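The other protein chains are all here in position, but one chain of the complex has been omitted.
On to subunit A.
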Amino acid sequence: MTLVNKVLLKISTAFVSIIGSSILVFSIIYLLPGDPVLSMIDPSVATPEMVANLRKELGLNQPFYIQFSEYFMNVLQGDFGQSVVNSEPVLPKIVEHFPATLALTITSAVLSVVIGVTFGVLSAIYRNKWIDIIARIIGLFGISMPTFWSGILLILIFSVYLNWLPSIGSDGWKTLVLPSLSLGLVGAGFIIRMVRNSMLDVINEQFIVTLRAKGLSERVVMYRHALRNALIPAITIIGLNIGELLAGTVVIETVFSRQGIGRIVADAIMAKDLPVIQGVVFFSAIVYVVINLLVDLSYSFIDPRVRRAH
């Protein structure tokens, strides 16, 4: 299979995943218990005709497949519907708030990769030394601390006691530090463990012995050769982790009162604003698929075996 064919195949499967996730998202919302119409109007004043009219107006009296295909066609035209709370169209709202979430996701992704890979590698090279113990403690904390708790802890230390950084808001880099740290720690925990294990596996490979027998310095052996091999399995985890980060923003944006799509969806859930929930979830699914597509393609550039496999 040529590289072009491979990329085409990956892109088409990504497209199938997006269609699949749209069906899934729509079905989940459709199957949710409770009548969306009844939740939109005050039942004490609503007459059965009003309910029926509204149902008709929203197209909710149609069978499932018609509702879905209408929704899907609208989505293709960029129309994600409108909020039932304030009638604002959903897409512009997502587009307006997405940059704040994107900034948070990217910074926490970068943080988790930098912390994760650095400590993962060091802890494998200096196995059972003090740096390994520190790295494993960071890993343990990252994995086991819930973000809302670590977020509050960070606010307490850096905003309340030390007064170095703002505790809330979504403008300026300073407001980004604590939320990304809190969110990034989770990913860092997973990456430390993953990188450490795969580094240890690689260090035991025969070719490492060859490299040492060639008289290369330990630095070259570890950072030029071992690390590059160890990163191949780690990249999968990093890709999945970015999806986790996206999901994590729902909690973090609430804790730090940031105006991102995580916050929007949290508010929409409280208000039972179905079109907004649907829109944000579907939008996130697309972002997730695209990120994993990029991760998949990046393999080819790191691992020559994937690049040139026929």
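Note that in this section a contact is a pair of C-beta atoms (placed from the backbone, for glycine too) under 8 Å apart; a residue touches a chain by one contact, two chains touch by 3 or more; residues count from 1.
What we mean here is this: contacts and distances are computed from a predicted model.
This complex has a chain not shown, and the name its UniProt record holds, of "3-oxoacyl-[acyl-carrier-protein] synthase 1", "Pyrroloquinoline quinone biosynthesis protein D", "Protein-export membrane protein SecF" or "Peptide/nickel transport system ATP-binding protein", is "Peptide/nickel transport system ATP-binding protein".
Touch with the chain that is not drawn comes from one residue among A:15, A:149 or A:207, which is A:207. Of A:216, A:235, A:271 or A:286, it is A:216 that touches the chain left out of the display. For the options A:110, A:247 or A:302, the residue in contact with the chain missing from this view is A:302. Listed by residue number, the positions of subunit A touching the unshown chain are 1-2, 5-6, 8-9, 205-207, 209-218, 225, 228-229, 232, 302-305, 308, 310.
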